[in-house]
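What you see is the complex with one protein chain gone and the rest in place.
For reference, chains read A and B in written order, and residue numbers begin at 1 within each chain.
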Amino acid sequence: MLVNPFVIANLLLESLLLALAFIAFVVSLQVLMWWDFSKNDTLQYRLQKRIYLVSTIAKYILSLKIALFLFFIYTLDHLSLVLHGAMCAVGVVDASSYGKPLLFLKIINLYLFAFWIVLNEEDYRHAELPYTKLKSFLFLTVYLLFGIELFLEYSYFADIDPMSLVSCCGAVFSKSGETVLAALLQLPNSLLYGSFYALFLMLAGAFVFRLYAFYAAFSALFIPVALFTLIGYFGTYIYELPTHHCPFCLLQKEYGYIGYILYTVLFFGTFYGMLSGFFRKQNYLKRSFSFLLIYTLLVSFYPLWYYMQNGKWLY
Amino acid sequence: MIELKDVSKKFVQQNREIVALESVSLKIQTGEVVVIKGRSGSGKSTLLSLMAALAKPTSGEVIVQNERISRLSDDFAAAFRLRHIGFIFQRYNLFEQMSVFENLLAPLVPLNLPAKETKERIKRVLERFFIEEKAEAKVRVLSGGEQQRVAIARSLINDPSVILADEPTANLDAALAKEFISVLKGLKDKKRTIVVATHDPLFFNLDFVDRVIEMEGGRVCL
Partner (left out) sequence: MNFYLLDFAIASLLLEKRKNLFVFSMLFLVVFLAGSFLFTASSMRQMTLHAADALPEIVVQKRVGGRLYPISMETILPIVEIEGVASVTPRVWGTYTFDAQGTLFSVVGVDRYDYLYGDSLASVRKSDKIIQGNGVAVGEGVYRVLKSRFFTKEVHLLSPKGEMLIMPIVTVFPKSTALFTNDLLVMDVQKARKVLGISKDEASDLLVDVPNPDEVDTIAQKISLLSPVLHVRTKEQIRTVYEEMFDYRSGVFLLLFTIVLATLFFLTSERLSGLSHAQRKEIAVLKAIGWSIRNIISVKFYEGFFIASFAYFGGVAAAFFYVYVLQAPLLRFVFSGFSTVRPPLELTFFPDWSLLLLLFLITVPVYFAALIIPAWRAAVEDVDEVLR
């Protein structure tokens, strides 16, 4: 077990959030069972009041969860100072088998909570609260996933042995080895950035012609493609090292904390993109495309800058 | 226009059902001035709160300005009040420890207008009710008449089409009550719909009152 103020703070806050979420969970259950907007009895009246509690709690949770996610990453980065052999957060994530599923689930939950908030806003935009049942159902799901997340987080921190040696990012994200990731990293560069720009062009097309469903699907696809190409190609230009494949080092000070910006922009871009498929609103479409455009410009900047400086490509 | 269709409102208190309104049907035309009288507990205030979408009927429909307000979510009900309803309470219900300006600001807050327009609107009602020089004064130091003008100004600042007044003259001396009535008359001339719930006899034989409705035990007497 790691006893560390950052770790304890993470666990403490997540537990607090889960406890609050429990209240919202119970109300969501009640809504699912008894909600009927056409009725006017005391029960409906009470439920209509209670859903405001759910939305207040959910908003509180989301805003803290965004902060906590960044804090979690920061904690991992901090732990890389304590654990032997870790250079950045990768080694820390890898220090326990719970690390990767935990990180994955955290990201999923962030998307889901954000989606819940938007659904909630859309719900209030209609006089008859049409999405109330849907959002209650979604909340149940999110609550369960959140519970699993917290369980994983406890297990993860309990599992890390502060004395053991962990691997550094060079080992985890290397081209050799038999993992899927290694296989992907072995793909030729042209294929990596080719697929990235091709996907972006398709997104742009879907944006111009307002093809909501396609746009949403492409944005979902954009998440893995952007991440792989960031690790495999664009990242190497940020580090200016052809062998450095790491999604975490770019969160560090040496690279101007660019990672925090890239991931935030990517998150909002893909989030609004998927949202536009659900609600078919130009508003979301425009917001999404602006974010993804910024992301694409940002990652493209590094190779171009390198070429302008050195007159040749990195490899 | 205000229309109530077979409206009932029940409260449950200590496992006992209290019927505040029982199948009330009522139609009030735009520009009409209606006085509702009746004994204490006859359901006057309940009726007004239903018309203002502050409460929902247990059964029946309430339609105001073509909106079925008995079917609105809270956000929409609030937006409806903001646009259409001006409420004048017994004893004014002003925020005593705040300034006149802040009191007038209150109904504008949910609109989140640009600062300039907000100030503009407040200035306009301040002038209309002759309280400009009191704008920064705390309400509690104002005289009774000034307080009344602030209360009326507050309820009219969003230019509502329906004005609801609950016992507006209950604690007023004769002069202030007269002044209030003259304000109502002015509103009537502007084609506002006005509903006054009161047992003050002063209202029963005014020339501009179109109808006096009597309530008893939650029912409208015909």
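One rule holds for everything that comes next: contacts are C-beta pairs under 8 Å (C-beta built on N, C-alpha and C of every residue); 3 or more make two chains touch, one makes a residue touch a chain.
Predicted, not measured: the structure shown is a model, and the values here were computed from it.
A.B. asks: What shown chains come into contact with the chain that's not displayed?
C.D. replies: A, B
A.B. asks: Using the touch definition up top, pick the residue from B:Glu67, B:Glu102, B:Glu146 or B:Asp200 that touches the left-out chain.
C.D. replies: Of all options in B:Glu67, B:Glu102, B:Glu146 or B:Asp200, contact with the hidden chain holds for B:Glu102.
A.B. asks: Of B:Asn15, B:Asn112, B:Ser182 or B:Asn205, which one is in contact with the hidden chain?
C.D. replies: Here the residue in touch with the unshown chain is B:Asn112.
A.B. asks: So which of A:Leu16, A:Leu201 or A:Leu297 would be touching the chain we can't see?
C.D. replies: Checking the options A:Leu16, A:Leu201 or A:Leu297, the one contacting the hidden chain is A:Leu16.
A.B. asks: Out of A:Phe22, A:Phe37, A:Phe71 or A:Phe214, which residue would touch the omitted chain in the full complex?
C.D. replies: Only one listed residue reaches the unshown chain, and that is A:Phe71.
A.B. asks: Return the single residue from B:Leu82, B:Val183 or B:Leu206 that touches the missing chain.
C.D. replies: From the options B:Leu82, B:Val183 or B:Leu206, the contact with the absent chain belongs to B:Leu82.
A.B. asks: Could you please point out the chain B residues that touch the chain left off the display?
C.D. replies: Against the left-out chain, chain B lists 45-46, 48-49, 52, 54-55, 74-75, 77-79, 81-83, 85, 87, 89-90, 93, 95, 97-98, 102, 105-110, 112, 115, 118, 154-155, 158, 166.
A.B. asks: For chain A, which residues touch the unseen chain?
C.D. replies: Counting only chain A, the missing chain is touched by 2-9, 12-13, 16, 20, 23, 49, 52-53, 56-57, 60, 64, 67-68, 71, 74, 78, 81-82, 84, 124, 162.
To be clear about the criterion, only the chains that are shown with their structure count from here on.
A.B. asks: In the complex of these two chains, what residues of chain B are touching chain A?
C.D. replies: Listed in rising order, the residues of chain B that touch chain A are 12, 56-59, 70-76.
A.B. asks: Give every residue of chain A touching chain B within the complex, in rising order.
C.D. replies: Within the complex, chain A touches chain B at residues 40-42, 45, 48, 52, 124, 126-129.
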